[in-house]
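Submitted below is the structure of interest, expressed as structure tokens.
Of the protein chains in this complex, all but one are displayed in their positions.
Moving on, here comes chain A:
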Amino acid sequence: MEHTQMWKAQTLEELVQILHHLFAGDKVNVAEVQALMDSYDSNPLEWMQYAKFDQYRYTRNLVDQGNGKFNLMILCWGEGHGSSIHDHTDSHCFMKVLQGNLKETLFEWPNKKGIGEMMKKSERVLRENQCAYINDSIGLHRVENTSHTECAVSLHLYSPPFETCSTFDQRTGHKQKVRMTFYSQFGERTPCATAVLQENN
């Protein structure tokens, strides 16, 4: 039985350091990582340099590459911005709200033929500092900022890192592979050179 240690990250920098330690080996203790992410009290002064908003859609801003073991990034959601229904390409996904609120809707995988309305499993609203976890065996999800007055910011950890995923049409279950891009990396704006199809919003 794995021993789950309780970590406390006082700052974002400390969080990154402890994450490097937790991902040093081959095994991921999901409960430990989730508890660590939970423990960090969001302090905007520590992450605002990564929080670059776009008026048209949500942005993905890379914070740390975890020695190739994980990607840590900050997502910025303007009012009304949302993602498509997507999977996580066989990786772990941790999502912590740093500011505002995010609605997460869980979906069942569509049947093999990809015909028919997708089945909603559940939905919840994640508040500031709450952390959620998902992987492909749990299902698919859509994340949205449903507020028309407030922005939202979230911290995401993916392990192993991935650059492509599948997005799904809720009405038909039809799926399509997409390549994800970063709006900024390590605090620097990194515009996309090519007109590559981005992840759905």
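As a convention for this text, a contact is a pair of C-beta atoms (placed from the backbone, for glycine too) under 8 Å apart; a residue touches a chain by one contact, two chains touch by 3 or more; residues count from 1.
What we mean here is this: contacts and distances are computed from a predicted model.
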item: Missing subunit (named according to UniProt) among the choices "Leucine rich repeat containing 58", "Importin subunit beta-1", "Epithelial sodium channel subunit gamma" or "superoxide dismutase"; value: "Leucine rich repeat containing 58"
item: Candidate in contact with the missing chain, chosen from A:32, A:79 or A:128; value: A:79
item: Residue numbers in chain A that touch the chain omitted from display; value: 55-57, 79-80, 82-84, 117, 142, 146-149, 169-172, 174, 176, 195, 197-201
